[in-house]
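Down below is the structure, laid out as C-alpha cells.
In this view, the complex is presented without one of its protein chains, the others remaining in place.
By written order: A, B, C, D and E. Residues from 1 in each chain.
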Amino acid sequence: MNLFEKAKEAAQPIAGLQVGEVVNWYYRVQEVVRRKTLSGKKDYLDLIVVDRSGRLTAKVWDNVDQLHKVIQAGNIYRISGEVTEYRGKPQLKISRARPMDSSDSGCRPEDFDELPPFDSAALLEETFSLLREHVRDPFLLRLSDRFREAYGPVLGQAYGAQKIHHAFAGGLLQHTHSLLKLILAVAPHYGLDKELLLIGALFHDIGKTAEFKTQPALETTLAGGLLGHLVISLEIFLELKNQIPDFPEPLSIRIQHLIVSHHGEKEFGSPEVPKTPEAYVLHLLDLLDSRLNIFSEQLKAGEAQKLFSDFNQALGTRILLDK
Amino acid sequence: MNLFEKAKEAAQPIAGLQVGEVVNWYYRVQEVVRRKTLSGKKDYLDLIVVDRSGRLTAKVWDNVDQLHKVIQAGNIYRISGEVTEYRGKPQLKISRARPMDSSDSGCRPEDFDELPPFDSAALLEETFSLLREHVRDPFLLRLSDRFREAYGPVLGQAYGAQKIHHAFAGGLLQHTHSLLKLILAVAPHYGLDKELLLIGALFHDIGKTAEFKTQPALETTLAGGLLGHLVISLEIFLELKNQIPDFPEPLSIRIQHLIVSHHGEKEFGSPEVPKTPEAYVLHLLDLLDSRLNIFSEQLKAGEAQKLFSDFNQALGTRILLDK
Amino acid sequence: MNLFEKAKEAAQPIAGLQVGEVVNWYYRVQEVVRRKTLSGKKDYLDLIVVDRSGRLTAKVWDNVDQLHKVIQAGNIYRISGEVTEYRGKPQLKISRARPMDSSDSGCRPEDFDELPPFDSAALLEETFSLLREHVRDPFLLRLSDRFREAYGPVLGQAYGAQKIHHAFAGGLLQHTHSLLKLILAVAPHYGLDKELLLIGALFHDIGKTAEFKTQPALETTLAGGLLGHLVISLEIFLELKNQIPDFPEPLSIRIQHLIVSHHGEKEFGSPEVPKTPEAYVLHLLDLLDSRLNIFSEQLKAGEAQKLFSDFNQALGTRILLDK
Amino acid sequence: MNLFEKAKEAAQPIAGLQVGEVVNWYYRVQEVVRRKTLSGKKDYLDLIVVDRSGRLTAKVWDNVDQLHKVIQAGNIYRISGEVTEYRGKPQLKISRARPMDSSDSGCRPEDFDELPPFDSAALLEETFSLLREHVRDPFLLRLSDRFREAYGPVLGQAYGAQKIHHAFAGGLLQHTHSLLKLILAVAPHYGLDKELLLIGALFHDIGKTAEFKTQPALETTLAGGLLGHLVISLEIFLELKNQIPDFPEPLSIRIQHLIVSHHGEKEFGSPEVPKTPEAYVLHLLDLLDSRLNIFSEQLKAGEAQKLFSDFNQALGTRILLDK
Amino acid sequence: MNLFEKAKEAAQPIAGLQVGEVVNWYYRVQEVVRRKTLSGKKDYLDLIVVDRSGRLTAKVWDNVDQLHKVIQAGNIYRISGEVTEYRGKPQLKISRARPMDSSDSGCRPEDFDELPPFDSAALLEETFSLLREHVRDPFLLRLSDRFREAYGPVLGQAYGAQKIHHAFAGGLLQHTHSLLKLILAVAPHYGLDKELLLIGALFHDIGKTAEFKTQPALETTLAGGLLGHLVISLEIFLELKNQIPDFPEPLSIRIQHLIVSHHGEKEFGSPEVPKTPEAYVLHLLDLLDSRLNIFSEQLKAGEAQKLFSDFNQALGTRILLDK
Partner (left out) sequence: MNLFEKAKEAAQPIAGLQVGEVVNWYYRVQEVVRRKTLSGKKDYLDLIVVDRSGRLTAKVWDNVDQLHKVIQAGNIYRISGEVTEYRGKPQLKISRARPMDSSDSGCRPEDFDELPPFDSAALLEETFSLLREHVRDPFLLRLSDRFREAYGPVLGQAYGAQKIHHAFAGGLLQHTHSLLKLILAVAPHYGLDKELLLIGALFHDIGKTAEFKTQPALETTLAGGLLGHLVISLEIFLELKNQIPDFPEPLSIRIQHLIVSHHGEKEFGSPEVPKTPEAYVLHLLDLLDSRLNIFSEQLKAGEAQKLFSDFNQALGTRILLDK
C-alpha cells in the first residue's frame, strides 16, 4: 500500500465528518428504507449509518435498484459519498457501497457499534452512586441493585427515544441521570419523598429498551407497538419487585403510580394522572428534561442567519435561534 | 309476640319495597357519608343499604349527630323509615336505626350480603361453558381454567362499576357474559380471532374486583386510585399467565394489547389505542354493552310524563323516555 | 395479425394485473387531474382507470402536456405502461394513451363500466329478502318496497365513499347488507326495535348516491359539497315517505333521528346525537363496519416485511400488519 | 264589592310588577315542575307564569303537596304571593293559588296569552316589507310570500329560544328582523348576494316554532328533541319550496346550505360548515345578534354594586357590568 | 371590668382558633356577600374575616337582614359565634356582630390587617439579596433596584392569587422567592441565562398586585378584569424599564417574552408560547410551584379517614390523602 492509498484509508469516524467532506470509509447500516419521493416519481434509499462515534442520516439517490440489493440493515459497508447539509444538519449522500469483506483488514464488526458520546461506564457508575448515597430504604436499595444487575449494561447503550429527544446511544442513561440530579435539587425544596422519586425516575423509561431495537435495524418491537414503553416499564418493575421477598405492597403501588402517571395526562398515554406530589414532580421534571433537550438540539441545528426556526412539532412553536 | 307484632316483623327485602311503604326491618349499611347540604347549612347522612335482594340509597335528615355515632358502614341495623322517590328512583328516608343484636333472633349477618339479581352460579357456569365450547388453543384453555379457579367466585359477586353502569352485585359477570355473546355473534361476520377475543373480554375488566371494595363500605382502594382497573386487569393477566409454563410470548402480548387498549382512546385511559381488528372490536362491543346498560337504567328510571330525560352525563345527551 | 400481435392483444382486466406487468390494453379513465409535484417543479397527471373488473390509480410522468390534451375523464383509451407498486398497492405508470376508436373491434363502452367485485344482483336480492323476512310493520314494508323501486338499481352500483372505506362499485350495498346482518345479530340481544333499525340502516348512507358522481369522473356534486350525504339521506327518506299515505309522524321522526344521528357526535357532522338505544346502536355498528373495512384494506395492502403500518389517518394509529 | 275590594282587584300585569310588591291577581301557568332542593331534602314547585304583558319565574316553597295537586300547566289561577329578587331578576314567591272560575268575572283566558313586548303585527309587516323591497328574484319572492302565509302568524308570537337568548313571545321575530337589517347593512359592503342572504335569514330559525311548545307548557317536542330546529328549518324550507313549480334546484341547494351551516361549526350542530361567503356571513351575523342579546340581558340583570357579573356560560366569561 | 369579663376579653387571633371554640372577639371583615342557598329559598351572608394572624371564611345563617345592614366590608366588628368545620377546614358561624367603637379600648384598626404567616421583611430582604448576589448585568441590577423601591412594600403583603394557590397575605412573595430558588437550582444544570430568568420571575406575577384588591374587600379591579395580571405585569415592567436610560431593547423584549409566555399555552392566556429555553423553564417552574402549593393545601385540608380527596378542579384529579 503506497502513501496515497494509506492517506485514502485514513479512518473517517462519523463524529468527525465535515460538510463538504468526501467520504470513503466503513460504516454499519442501522436502517435502510426504500422510499418514493413525495411526488411518487422516483425511488431513493433512506439510511441511518453508525459507527462507535455516532450516527448520521444518509441517502442513496442514484443506482437505487442495484444498491438496494446490496445493502441490508445490520451489516457493515465500505461507503463512498459526500457529506452535504440538510436543515442545518449533516447528511451523507452515498454514491457507492460494498460489503466489508476479509480483505478489509483491521476492521472488526464491534468497531461499528454506536457508542455513547460520553464515558457511559462512568456515568452509569455515577448514577448508581447517587442512588446508593441517597436511598436508605432497604427494599428500594435492593431494587436499585437488582435494576443495575439486570438492566445496567443495557441502559448504558440504550437510546432515549427513536426520535424527538435523546435519540442516540446512551441517551436513556443521560436522561435518567439528569432526572436524578434534578430530583435531588427539587425534592428538598418541597420536602418530598426523595427516595421514592429516585426509584421512580430510574424505572420510568426503562421500557424503552424493549420498545424498539437499534441493532441491527431501528425497529419497533411487537411489545413496543402493542403496549408502549410505559406499560413495559411497569412490567419490568413488577418482574424485579417480585424477586425481592416481602416487598411492601403499598410501596410497590406508589412506585407503579409514578411509572404509569409519568406522562402527566391521559391523552399523552398515562392511564392515571399524578395523584401524589411525587408523581406530579416526576412528570414535570421528565417534561422539563426532554423539552430542553429538544431546544438544545434545535439550537445546535439552527441556521445562523435566521432569527426564528421553522415550526417545531414537539415544542408546538417556532423557536428563537439567536442565543 | 302477638299476631300484630308478628305482622310488623314480616321481612321487607329491598327488592320488594314500594314508594310510600313504611319500613321497619334489618339492612346492612354499605356506605355512610356525612355531608352538608349544598348551602352548607345543615348536615345529613348519605347511605347505601343492602340486603341479599338488592341495594338502595338512603338519607338521614334528622337526629344526624346521634345516628352518625350509631351507624357504621359494614354493620347491620334495624332501620325505621319510609320509602320516598327521587328522580324516578326509590330512596329510603331513615328516621331511626339501632344495631342488630342477639335479641334479633333469626337474622344472620350473611342474610344481608347483597346477592346478584339473577342466578349467579348458573350464569358463571354458562360463561365458562361458552369458553370451553369455543376456545381450542391449549394455552388459552388453561388460562381460562386458571381464571375460573382464581377469580370465578369473586366474579360472581363483583360490581361492574362503582356507578354509571352495571353497578350492582353480579354486574361484572353480567357484563362479561354479555360481551362473550356479542363476540360470538360478531367475530364470524368478519373472520376475526374468536378465541383471542373471548379471552380478552374475560380479563378486560377483572381489575375492577381490586379497584374498589363493596364490603363493608364502597371504597376505592390504594391500587384502584393510583393504578386504575385497566392496569390491575393487566397485572392479573400477567400473574395467571406466569403460572402456565411456556405460554407463548406473542400470544401474551396480543392479549395484553386487548386489555390495555379496551378504552379505545388515550384520553379515556388506554395507554395504547387498538392496533388490531380484534382490539378494536373488543373496545367497541365493550362500549356498546356499557352504554346500552345506561340507556336501559335511564329508561327504567324515567318519569312517565316526561318526553325527554334530564341531561345524562355518561351519554352526553338527554334521552327519549317514550319507548 | 401475427401470433405475437395476438398475444399482445390478450385482454388485461384490472383485477388480474400483477406488479411488474407490462400493460397494453383498454381502460376507461374515471378521473384525471393535472398536479404539480410537491416541489412545484414538474407537472404530472393523476388518474383513476376502471374497467368492469375494478379500479386502479395511475400516473403520467412524461409527455404530460401532450397526454393532458388527449385524455378526458369518462372516455376509454388504449393505454400502454407498466404496473408498479406504491405503499404496497399496485399503480399504473402510463407511457402512452390513445382514444379507443372504430378500429378497436370487439370493445364496447359498457365493457368498461366498473362492476362490483361480487354478484351485485344477488346481494341486492338477499338484502331485500332480509327486509321482507324481518319487517312486519306495513308502513315500513311499503317504505322498503319504495326504496327498492327508486334506489335499488343505483344502490347495486354505488360506492360506499369516495375514499377511506368501501370505495368501489357495490361498496354501499356491501356496507348496507353487512349492517343489516349485524343488526339482526345484536338487536335481539338487547330487545331493541329490530324493524326500525333495519329501515334506518337501509337509508342511513343512501345520500352518498347523490353526494358524488363516479361516472364519468369522480366528483363531488353541488348538493354533496353544500349539504353532505347525511342531509341528502334525510331528504331521500322524506321524499319516499311522502309517497306513502298516512305514514305515522312519530315513526317518521324516529327514522329521521336514526339517519341524522348516525355519525354519533356533532363534531362528526350529526346535528343531533343518538337519543334512543336504536340510534346509538346504528351509530356504533356503522362505525364498526366502516372501521373494520379500513383495517381489512390496510392489512391487504401491508408490506410483508414490516411489523406495523405507517400512521393511518382514519384509524388514528399505526396498525399491526402481522396477522 | 266595596272600594277596598275593588282596590285589591286592581289588575297587576307582570310587566309592571315591582320587587317587594304583594301580588293578588290572575296569571296563566306556563310551566310547573316539582323539584327537590339540591340537598334533596325538600320539594318545591318551579313555575313560569305568563300574561299578555310578559313572563316571570315563580316558586312554591310551602304547601307543596297541596298546591301541586291544584296547579296544572296551561290553566289560569288567581295567585297570591310576593315579588322577590333572585340574581338581579324579579321572582314570584307564591303562597296561595286557586283556579280561575266563573265567579272571576271579566277575565277571559285569551287575556293571559303572553304577548310580544312590542307591536308584533307592525314588526311583521315591516319584516315582509323589507323582503318585498329588496328581493327581486321571482322564485324567492314567491317563497317569501308562501312563508308569510304559512308561518307569519306563528312567527309573530314565537320564542327565539327556550332560554339563553330571545326567550320570550316575539323573540324569534325580533331576532329575524334584526338579522335582515344587519344583512342589508353588511351585504353591499362585500358585494354579496343580498337576496339569498335575506331568504336564508328568514328560514334559518323557523324550525324553532316546532322544536318546542310554549302553550300550555314550555316543552320540547318529539321532533325538537330528535331532530333539532336546524333540521326542522330545513324541512320547512323543503315543504314550501316544493309548492313552487320549477323552483331552480341550484338555488334551492344554496338556501339549504345557508340553513344547515348557520351554526358555523360541526361541533355546534351544523352538518356542514359555511362554504360560501353568504353562508359565512349569515352564521356570523346570527352569532352577533344572539350574543349581543345575551350581553344586553345580562347588563339589565346586573346588580348595581358589582363591577363584574358571575361567570356567564353562554358567553364563556364574566362580563363588565359598569356601562 | 371584673375578672370574668377580662377572661372573656382574652384575644382570640384567627391563627389560633380551634374547631368547636366559642368566639367572642374583634375581626376585620374583608368580604361580605349576600347569597341565596342553592335552593333559592333562604338568604345567608358569606364572609371572609381577617386579622393580622390569618383569614377565615365565615357564615351568617340567622338574622341575615339585620346583620347585612350592620356589616360592611373593610370595617372591624366584635363578632360572636362558633368555629365549625367544613370540608376539613375551619369556618366561623357568626351569631352576632357589632362595629368596634371607642369603648373597645386597646384595639387599633392596624391590628386587624392580615399579616403574612412568616417574617415578610426578612423574606423580602433575602429575595433581593439573592438578586444582588446573582445578577451582574448593570441594567438588570438597576431594574431590580427600581422594582424594590416601587413594588417591594406591596409585594411583602400581596396575595399570590384570589384563590387556588398562595391565596394569603405574603403569598406572592413566597411564590416569587420559591421560584428564584428553583431557578438557581435548575439554570446551571442546563447552562441557561440565570440573570434573565431571575428578573423574569421577579416580574411575572407582579400584576397581581393590581389585578384585585384585598383591602377593604377582596375585589377584582377594572384593569384586573379587562386586562388580567399577565398584561398588567407587562405594563409594570415597561413602566420601570422606561425609567432606566439606554435600557437595551433586545434585552427588554426577552424579558417581556418571559412575562407574556409564562402561562405556557395560548389557551391558558399567554398571547405567545415560550420560544426560548429560559421562557420554557420559567413557565414550567411556575407551574411546579403553584401546583405543589395546591397539593400541599389539599393534603393539609384532607380528612384523616379518607384515602382519596374529592375531585380537585385545579389538579384535574382526586389526590391521595394518605401521606
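As a convention for this text, a residue touches a chain if its C-beta (ideal position, glycine included) is under 8 Å from a C-beta of that chain, and two chains touch if they have at least 3 such contacts.
Everything quoted here is computed from the prediction, not taken from an experiment.
The chain not shown here makes contact, within the complete complex, with A, C, D, E. The omitted chain makes contact with just one of the residues E:Ile14, E:Leu92, E:Leu230 or E:Ile294: E:Leu230.
Residue in contact with the omitted chain (choice from D:Ala15, D:Val33 or D:Leu292): D:Leu292.
Those residues of chain E that touch the chain absent from the view are 222-223, 225-228, 230-231, 234-235, 238, 250, 253-254, 256-257, 260-261, 266-272, 275-276.
Where chain D meets the chain that is not shown, the touching residues are 178, 181-182, 185-186, 189-190, 265, 273-277, 280-281, 284, 287-288, 291-292, 295-296, 299, 308, 315-320. Against the chain not displayed here, chain A makes contact via residues 37-39, 42, 44, 59, 61, 86, 91, 307-308, 318, 320, 322.
Rule of thumb we're sticking to: only the chains that are shown with their structure count from here on.
Both chain D and chain E are touched by B. With each centre defined as the average position of its C-alpha atoms, the distance from chain A to chain C rounds to 44 Å.
Distance between chain centres (mean CA atoms), chain C to chain E: 63 Å.
Residue numbers of chain D whose C-beta contacts span two or more other chains: 37-39, 222, 225-226. Contact between chains, as defined at the top, is found for A-B, A-C, A-E, B-C, B-D, B-E, C-D, D-E.
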